[in-house]
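Note that one protein chain is taken out, while the other chains of the complex remain in position.
Should a chain be cited, it is by its letter among A and B, assigned in written order, with residues numbered from 1 in that chain.
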Amino acid sequence: MLKKITLVVAFSAFVLAIVSAAGFDWKAYSGTTIHVVFDSHPWQKFIQPLVPQFERETGIKVQVQAYPEDQFRQKLLVDLSAGSTGVDVFMFMPAQDLSLDMKNDWIQPVDTYLDNPSLTSPSFDYKDFFDGVRSSYEMDGKTWGVPLHVETFFLFYRKDLFAKYGLKVPETMQELQSVCKALKDDLAKSGQTGIYPIVMRGKTPDATSSMVNFLFSWGGTWFNPDGSCALDSEASQKALSFYADLLRNYGPPDATSDSWQADTQLFAQGQAAIMYDSNVFKAIVGNPQSSKVVGEVGYAALPAGPDGKRHPTVLTWGLGINSASQHKEAAWYFVQWALDKANQLGYLKAGGPAARATAWKDPQFLKSPGYSKTWVDVSNLQYSIAQGDWNPPVVNVQEGRNAYGLAIVAAIEGKDVGDALKSASKRMDEVVQSFGR
Amino acid sequence: MLQGTWLDRNLRWVFPLPAVIAILVLVVGPVLTNLLFSLQSRSWGIFPVPHFIGFGNYLSAFKDSRFWSAVGEMLYFTAIAVPVETLLGLAVALLLNQDFFLKGVVRSLVLLPMIATPVAVALIWGLMMNPELGVLNYFLQLLGLPRILWDTSPTLVIPSVALVDVWEWTPFMALIMLAALQSLSQEQLEAATIDGANWWQRLVRIIIPMIRPAIVVAVILRTIDALKTFDIIYVMTQGGPGTASETLNIYAFKSSFLYLRIGYAASLLVVLAVIVLGIAAFFNIWTRGERK
Partner (left out) sequence: MTAQRRLRKSIRTFWLYFALIAIVAALLFPFLWMILTSLRNQVQNTSAVPVWIFSPTLTNYRSVFEQHHFLAYTWHSFVVAVLATGIGLVIGLPAAYTISRYRQRGLAFAILFARITPYITFLVPWFAAFRFLHMVDTYTALVSTFLIVSLPLIIWLMITFFDDVPIDLEEAAKVDGAGEAEAFFRIVIPLSTPGIVAAAILAFVFSWNQFLFALILSGSNTQTVPVAVFNFITYGEINYGGLAAAAVLITLPVLVLALFIQRWIVQGLTMGAVKG
């Protein structure tokens, strides 16, 4: 019996050796069709036009579906939970999706592909992705996807307006508020009523991702040491009051309906003096094709909190493979190609914060027309000090995020912050109770 | 006379059989399943493992402020849409009952809003209501009125989506009442005129009481559908801003397909179904009493 097993093992090893010897072949899955599902997002805007190139190189046909973020999350959740074979590759964020996807067996570990030289191109160089980012995709001893970028929230501001009104780039939260106030007065005085001092997310659940930096800046946390939700703490109330007042007093009137889509639009059209959002949106507001203010965009780090320190978070998007996919190898080929060195470099040049270390050092990037040293420096500064828990560390992130998001909306609408956070906290405890952490 | 074939003898139950099976499978089965789910803690995936929790979901719902807010938004929406549709519908029906040029064409045009695909309707109204660039704010400005935030304002969002519902369904109300108006006898109307009753008295004392059954039917049908409105609200606002336009239907949808809380969503749906069926039954009993 034992002998038999040994034989089988030996035989498999032999077969494997032959296959490996055959080496990696981009054409190996020619004729397959795969479906990929993307968020409508700067990375998708960058990669989608290049997909025909992949189809030519591999003979694999790719059906791309891109949805706006709300629909994207909804659709993907339904598709994955249906065990749909109509999705092979999808975009995901580990801190948002991984825990639930993994527990439900909706996502395929990629270690076996990474370790198999006949399936992974020798030039892929997985270790090139930043260490800290790669580790976000590891859980329970397995690797669940490959990062496509690493982002962090900071300030975008209009250099021309700041110069015109003699304003200093805010270094602290208090300064941010006084700058907004000054902008409001100055803009009103010079009759510029079409420009809002600041735009930032006010819509649930998206505002959670931007609010969290304020939460941490005031010393707030998601949970208490005893495991109960800490969103009703005093620090959390102060942070939310600050954020909500800022947006209510100096932001657009329909802020609670706006997320990054509308905010980047406003900023790019010259209708906002400051935008607080992810550094990835340089790809929109710093892109001459979508922005009227390209030359005037300045970048500044997240202002320091009352403790004098900056508390940014770092987020990452990546590509994963559906465990119900019937074309996992072809799907893996797509992932490798989409995140290879050339495409990561191209994405960085287009303004997206790519996840590969070599891209950031590449002379082609350093000399590219859209290159901004400030953007690179501020991003790097934040990466070096950032926390990773930009989402509530619960399994059912979607509902946990929304619980907090609703409190943010209520606060912006001018309702009682304490009450709003108390009910968010209560809901978060229920989320933990039913799905765990 | 002897009816020949087996089919002829058994036609009474053979003919409706496929429909009965379809209803058992598509309607009765799901309703019972839903009741079962409502007693469980369950998600879509294999995690967390489904288990019975008795009436736990219902108890959480009654303690959930978002549930009560959803019930409130649902009733608020219905309470705006249905009365406005009824009054406007009556006015339109009275107008269409007059003689005028191109009557047939106008009657056809009136049908279009309720036939148009709701997603397209919501989409186009969403564009028209855009606070910055929408044409509705442009019209307000022309009239010397201030611009408003329409469906992006927490206080105006329900009236805004109700406005779309009014646009879509007033013609339906009007056509039901028009059908009733056209079946009125001319003698009675004329008799009323001779008595010296003016236009308003005639309307209130004679016409409305006479078409009352049609009005009641129209109100019942619209109330039931307004409580369940999904497409327009979901496409325009997805329940937002915050939960300002989140009706019970939308909240149940989100609970099941976004938050993956199937058991909880099922309990919300049972409550919704009870409300809707209860209102239908109430109207039914009420009108039956009146008919006697």
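Keep in mind that, in the parts below, a contact is a pair of C-beta atoms (placed from the backbone, for glycine too) under 8 Å apart; a residue touches a chain by one contact, two chains touch by 3 or more.
None of these values were measured; they are calculated from a predicted model.
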- Which residue among B:S41, B:S69, B:S160 or B:N249 touches the omitted chain? B:N249
- Query: Which residue among B:F52, B:W68, B:Y138 or B:W286 touches the omitted chain?
  - Reply: B:Y138
- Have a look at B:L59, B:L145, B:I208 or B:L277 and name the one touching the chain we're not showing. B:L277
- Note on the structure: Where A:I47, A:V87, A:V394 or A:A424 are the choices, the one touching the absent chain is A:V87
- Where the unshown chain meets subunit B, residue by residue: 1, 3-5, 7-8, 11-12, 14-16, 18-20, 22-23, 25-31, 33-34, 37, 44, 92, 95, 98, 100, 106-121, 123-128, 130, 133, 135, 138, 167, 171-172, 175-176, 179-180, 214, 217-218, 221, 224, 227-228, 230-231, 234-235, 249, 252-253, 256-257, 262, 265-266, 269-270, 272-273, 276-277, 280
- Against the chain that's been left off, what residues of subunit A make contact? List them. 35, 40, 63, 65, 67-71, 75, 78-79, 81-84, 86-87, 257-265
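In this text, only the chains that are shown with their structure count from here on.
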- The answer for subunit A against subunit B in the complex is residues 70, 73-74, 77-78, 81-82, 100, 103-106, 202-204, 253-254, 256-257, 395-396, 398-399, 402, 406, 409-410, 413, 423, 427, 430, 434-436
- Could you please specify the touching residues of subunit B with respect to subunit A in the complex? 41, 43-48, 60, 65-66, 131, 149, 151-154, 237-238, 240-243, 257-261
